[in-house]
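Supplied in C-alpha cells, the structure appears directly below.
All protein chains but one are shown in place.
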Amino acid sequence: MKLGFTAKEERLRAEAAAWLHAQLSGPFRDLRGLAKYSGELARRREWERALGAAGWSCIGWPEGYGGRGASLAEQVIFAEEYARAGAPGRLGYMGVELAGPTILACGTEAQKRRFLPPIARGEELWCQGYSEPNAGSDLASVRTRAVLRGPGSGKEWVVNGQKTWTSFAQFADWAFVLCRTEEGSRGHQGLSYLLIPMHQAGVTVRPIRQMTGGAEFNDTFFADARTAADNVVGAPGDGWKVAMATLSFERGVSTLAQQMSFANELRAILSAAEANGLIRDPEIRQRLAHAHIGLRLMRYSALRMLASAEAGRLSNEAYTYKIFWASWRKKLGVLALDVLGPRGEIAADAPYEWDLLPRLFLSSRADTIYGGTNQIQRNIIAERALGLPRESRPG
Amino acid sequence: MKLGFTAKEERLRAEAAAWLHAQLSGPFRDLRGLAKYSGELARRREWERALGAAGWSCIGWPEGYGGRGASLAEQVIFAEEYARAGAPGRLGYMGVELAGPTILACGTEAQKRRFLPPIARGEELWCQGYSEPNAGSDLASVRTRAVLRGPGSGKEWVVNGQKTWTSFAQFADWAFVLCRTEEGSRGHQGLSYLLIPMHQAGVTVRPIRQMTGGAEFNDTFFADARTAADNVVGAPGDGWKVAMATLSFERGVSTLAQQMSFANELRAILSAAEANGLIRDPEIRQRLAHAHIGLRLMRYSALRMLASAEAGRLSNEAYTYKIFWASWRKKLGVLALDVLGPRGEIAADAPYEWDLLPRLFLSSRADTIYGGTNQIQRNIIAERALGLPRESRPG
Amino acid sequence: MQFVHTDEQQLIRTSARDLLRSRAGPAQRRELLRQAPGYDLQLWRTFGELGWTGLAIPQAYGGAGLGWVELCLLAEEQGRALVASPFFATCALAAPLIAAGAAEEQRRALLPRIASGALRIACALSGSDGRPPPEGNAVVLAGRDTQLTLSGVSDFVIHGDSADLLLVLAHAPESPAELSVAVIPAAAPGVTIRPHTMLDLTRPMSRIELDAVRITRRDVLGEPGASGNAVQEALDLARVALASEALGGAEQVLEMTTAYVKERVQFGRPVGSFQAIKHRLADMMTAVEAAKSAAWYAACVADERPEELAEAAAIAKSYCCDAFFDCAASAIQLHGGIGFTWEHDAHLYFKRARATATLLGSPAWQRERLVRRFAAGESATPVF
Partner (left out) sequence: MQFVHTDEQQLIRTSARDLLRSRAGPAQRRELLRQAPGYDLQLWRTFGELGWTGLAIPQAYGGAGLGWVELCLLAEEQGRALVASPFFATCALAAPLIAAGAAEEQRRALLPRIASGALRIACALSGSDGRPPPEGNAVVLAGRDTQLTLSGVSDFVIHGDSADLLLVLAHAPESPAELSVAVIPAAAPGVTIRPHTMLDLTRPMSRIELDAVRITRRDVLGEPGASGNAVQEALDLARVALASEALGGAEQVLEMTTAYVKERVQFGRPVGSFQAIKHRLADMMTAVEAAKSAAWYAACVADERPEELAEAAAIAKSYCCDAFFDCAASAIQLHGGIGFTWEHDAHLYFKRARATATLLGSPAWQRERLVRRFAAGESATPVF
C-alpha cells in the first residue's frame, strides 16, 4: 500500500499541469471553472479538439487509436491535474468514457479504427440511448426495434422507437443505442448495441425541460432511422452484455473528474457560509464537515477502485460508489440552500435561471434516480455483492 | 373539534387527582416515579390492589365486572392524572390492557365473570404467550400445541411447546396463549386462544437475560400443562382472530400511560443537559426540541386515536403510532448518552446495573423489534392503510 | 374533548376540495403560473362570494365568525391543491394582524372589506435577509402625528405586486423594539415594488422599497410603537395556517405517489409491490399522520387556548414543513425520471415545501424557539 507516485509519473504530472495552465490562462481562459456540461457549446467543442490535438483526450487508450497507453496511475494524475487547473466539464464525456471504452473492449478492429480516433481528436461527440419511457429502472424492457433491411452487402439497420433522458443528444454526432433486434424476444435476450449517426432525417431530438428550468436531457425519436449493418458492437442479440460492460465503465477515472465539480460546489457553500457568518453555526459546521468527509472518501474510494481495476477485479467499493455519491450530493444540495438562507430562493434571472448552489439543490434530486435509482443500486449490492437471495418474481 | 372537557369530566379529574395525591404522598410514597415494570414486586402488587379497591384499576370496564363504565374522555383524564401524579408503571398491564379487553370483547359471560373482577381488583396478574423462537415476525407460524383430553365433562387442554419474550411471566397468575389446536393446520388456521394458569407443574419460566443486563422477558415452557376445556376465548380454531383483537387493544388509552415514562426520560435528559451545560449546545438543543415535538405529537395522536375509537373506527394514525414511538425512543436513547457524555458509559453498579438514561439507551434497541418490528409495521401500513399490493410469496 | 373534525367542519373540507378540484386543477395552474399576478382572480372572487375570505372574521365585522380550525381546513385544502392565491397573505396573515393590533375604528374600516373579498393585502414584514419578523426589520417610521414617513426596504413580500394595500412593519428611529404597523395603499407615492422570480412558483414575492412615504397617525394600526405583541400573535396564527397548507401538500403527494406506484409497472409487476417502495410510502404516511396531529391540534389551540399558541405553532410549523419536504422529495424519487420533469407536478410541490419551510422561520428556527421556551421553564418539558 503506497500513496506516492514514481518519478516517471511525476514527470507526466508536470507536463499535464504545464499544458493545462497554459491553455486555461491563455486561449481557453473563458472556460476555466465551467464544471457543468451546458453552455458555451462552440467553445467547448474547440476545447475538446485542443485536448485531442495535444493528446490529452483519452490518454488511457492505446497509441494506435489516439491515446497514450497511459497506466491507470497516470490517468489518475491527469484527472487530478485537470481538476486542479479548473478545466471545464467535458462535452466529449459520452464518447471518451462510455462509447470509446465499449468499442475498445467489444468492438471489431474496423470499428476501433473508424470510431476511436475521431473521439480521441474531439471531433465526434456521442450520446447514449438506453432508457425508454417504459424502460427506466427495468432497462431490459426496451422496445425500440431495429431490423436489418436491404439487399446483400447494402443491408442496413432500420430503427424505430423512442429513447429518453438522452443527455448530449442535442449536439451529438453519434448515439450508442440498445435496440430489440429479435422479433418477439423479451428481457435481456434479443437486444443489440447499435451505433447510429444522429444527423439524419429519421432522428428527432426534443429537449425535456427539467425541474431546474434547464433542458439537459432529451427525448430522442427514431423513425426509420438508419445505420450500416456493420454498426453493431458485439454480435446481434448480445446487446445486453455489451451495454452492461458500458455501465461498468461509468465507474473509474471519470469519477475523479466528477468529484472536481462536487468540490467546486462544496467550496462555494463554504464561501457563502463564511460570507454570511453561518460558518460560526455549530450545526452548519457539522454538516460542512460531513460533506468534506464524504468528498474525501469518494476520492479514496476512487483510488481503491482504480487499484482493483488495475488488478482486473470489480471490487466491492465499485458497487457502492454510485449510491454513496448520489446520496451525498442530495444532502449537499439541502445544505447549500440552508446556508444561503431565504435569499437562495430568489432566482438569478427570469424566467427561471439559477446560480450554482440553488441549481445544485434542484439538480441533485435526479442523482438518486438516473444511472440506476438508489433502490436498484441497493438491489444490486445486496444480490451481487452480498449474495442475498434474488427478489422473487411473479411468474 | 374541541379540546376542552365537560364539568362532569372535570369532576372526575379532581377526584382522581385527590386520590392519587393522597396515596402517593402517603402509603405509596415509595412507588412515586417508578415508571419501569421491574423491581419492588410486592409493593407493586399492593398498589394494584389499592387501585382495584378504590375502583381506579379498569375504569373503562362495565360496572358489573369491576369497572366504572367510564367514557374514553374520562379514561384519558385518568391516564393524565395518573401520569401527572408520578404513579408507578402497572404490574397489571397485561391483564388490564390486553387479556381483560379481549375477554370483554370475545369471551363468554362465564369467562367475564370468572376473570374480569380479579383483574379489576388487582388480584390476578397476567402474561402473554404469542411469540416463539421460530415465530417472531411471522406470528402465524406458532407450533405450541394444545389438545383436548380426558373424559366427557372432565376434558381439559393439554399444552406443549415454548413461548418466548413473555414479559411478566415470572410473577403472572395466568397467561393468554396462542396454541395450535388442529393437527396439521398451518398459518392462521387451526389456532386457539387459551387461558392457562401459570402456577402448575407443567409450566416453567426461564428468564432471558437481555443486553441491558436485566431479565424482564422470559422463555416459558409448557410441558403437558393443563387448563380447563372452557378456558378458550372464542371458538377453538378462531385464535388468530381473537389474538389480532388483542393487538389492536395495545393502542389506546394505555399509550398515554406509556408516554408518561417517555416524558420522565426526556425530563431526565433535559436535567442532565442543564447540569453539565450541554443545554447551550445548539445541536443538542435541536435534538431536545425534536424529542419534545415527538412526545407532544404522540399525545395529540393518542387523542385522535381515542376520538376515532369512540366513533368505532381504527384510523390511520393507529397504524403509524407504533413505528413513530419506537423510532422516536431509539433516537432518544442516543441523545441521552450523547448528553451524558463519556461518564454515561460507566455503570451505576456491578455487575451491570444502569441508571435510567443508559438503560433507556440500551432498552430502546428492542422497541423497534418487539410488538412487530419496524419492517412488519411498514408492511402493515403499506398494505392495509395504503392498499399497496401484497408482497408476492413463493408458492 | 373531541379531537376530531365535526360534521360541519368536514363539510367545509368537502366543498373546498370539490371547488378546487374543478377550478384549480393542474391545467389551470400551469396556465396561471405563466403570467402576473400568478393566481386566478376569478377564483379569488369566488372565495369572497363563498364567504371563505371572511370565514374566521367575527360576524360583527362582516365575517362568518368561525374559528382558526375552519380557516385551516381551507388552508389545508389549498395546500393539497397547490393553489396560488392571496388567501394566505390576506386572510391568514393580514386579517389576524389587524384583528390583534388595530384600533376598533380601523378594524371596522378594514375587516369587512377583507371578509367580502374586496381587499387583497400584502404584508411587508421581513427585512432583506428574510429572517422571521421582526428580526432584520429595516423600515423606519419617523416623525410625529401628521408628519410621519416610512423609509426603508422590506423583502419577501408575498403577492406584493398585486395587492391593494400594504401592511408595513416599521420600527422607531434607533429603537428596534418599538414596532408599528402602517397601512398604506400599494400605489402610494414613494413605494417601489420589484417582483422576484422565486423558487416556489406558486407564491410570488416582491421586494418593496419605501422612499419617505408620507402617512398620518391614522394609518398606523393601534398605538404607534406598541404592535410587537400583535405581530407575534398574528405570525403564530399565520404559522399554523402555513403548517396546515404543508399538511395538505404532504397528503396530496402521498396520494399521488401511492396511485402512481400502483400503476407503474417495471420488471413485470407494479412498482408498488416492491417492499422498498412500500416501506418508503409507509414512512411518508407515518409523517403525514403525525403532521395531521400537529396541525389540527395547533388550529384547535388557536381557537381555545391562546396560552399554548406559541408552542403549538412552533411545533406545527416545524413538523409539518419537514414532513411536507420529505414527502415531496420522496414523491420525486418514487416517480423516477418523470418526477424530475418540468411537466410533472412533483417539483411544484417540492419547491412549495421548501419555500413554506423557509417562510416565517425555518423548522430549525422554530425548534430553537421551542427549546428557549422549555429551557426557560415556560412550558414544562413534559407532555402532560
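Every chain is named by a letter (A, B and C) in the order it is written, and numbering of its residues begins at 1.
Rule of thumb we're sticking to: contacts are C-beta pairs under 8 Å (C-beta built on N, C-alpha and C of every residue); 3 or more make two chains touch, one makes a residue touch a chain.
Since the model is a prediction, treat every value here as computed from it, not as a measurement.
Student: Considering the full assembly, with which of the depicted chains is the omitted chain in contact?
Tutor: Hidden chain contacts in the full assembly come out as A, B, C.
Student: In the full complex, which of B:Ala17, B:Ala54 or B:Ile208 touches the chain missing from this view?
Tutor: Checking the options B:Ala17, B:Ala54 or B:Ile208, the one contacting the hidden chain is B:Ile208.
Student: From the list A:Ala245, A:Leu297, A:Leu314 or A:Val334, pick the residue that touches the absent chain.
Tutor: A:Leu297
Student: Looking at the full complex, which residue from A:Met211, A:Ala243, A:Ala272 or A:Leu288 touches the chain that isn't shown here?
Tutor: Selected residue, touching the omitted chain: A:Leu288.
Student: Kindly state which of the options B:Leu337, B:Leu356 or B:Ile380 is in contact with the chain not pictured.
Tutor: Going through B:Leu337, B:Leu356 or B:Ile380 one by one, B:Leu337 is the residue touching the chain not shown.
Student: Which of these touches the unseen chain: B:Gln23, B:Ser57, B:Thr164 or B:Gln286?
Tutor: Considering the complete complex, B:Thr164 is the one touching the chain left out.
Student: For subunit B, which positions touch the chain that isn't shown here?
Tutor: Listed in rising order, the touching residues are 131, 134, 136-138, 141, 164-165, 208-211, 213, 283, 337-338, 341-347, 349-352, 358, 362, 365-366, 368-370, 373-375, 378, 391, 393-394.
Student: Take the complete complex as the reference. Which residues in subunit A touch the chain that isn't displayed?
Tutor: 1-5, 9, 73, 76, 80, 83-84, 259-260, 262-264, 266-267, 270, 274, 279, 282, 285-286, 288-290, 292-293, 295-301, 303-304, 306-308, 311, 316-317, 319-320, 323-324, 375, 377-379, 381-383, 385-392
Student: Which subunit C residues touch the hidden chain?
Tutor: Spelled out for subunit C, the touching residues are 274-276, 279.
Heads up, the rule we're going with is that only the chains that are shown with their structure count from here on.
Student: Give the chain pair, either A-C or B-C, that is connected by more C-beta contacts.
Tutor: Pair with more contacting C-beta pairs, B-C versus A-C: B-C.
Student: Averaged over CA atoms, how far is the centre of subunit A from the centre of subunit B? Could you give it in whole Å?
Tutor: Centre separation, subunit A to subunit B: 54 Å.
Student: Averaging only over C-alpha atoms, locate the centres of subunit A and subunit C and give their separation in whole Å.
Tutor: Once rounded, the distance between the two centres reads 42 Å.
Student: Which positions in subunit C touch two or more other chains at once?
Tutor: Residue numbers touching two or more other chains: 269, 277, 364.
Student: Going by the contact rule already set, what residues in subunit B reach two or more other chains?
Tutor: Counting only residues that touch two or more other chains, subunit B contributes 282, 286, 392.
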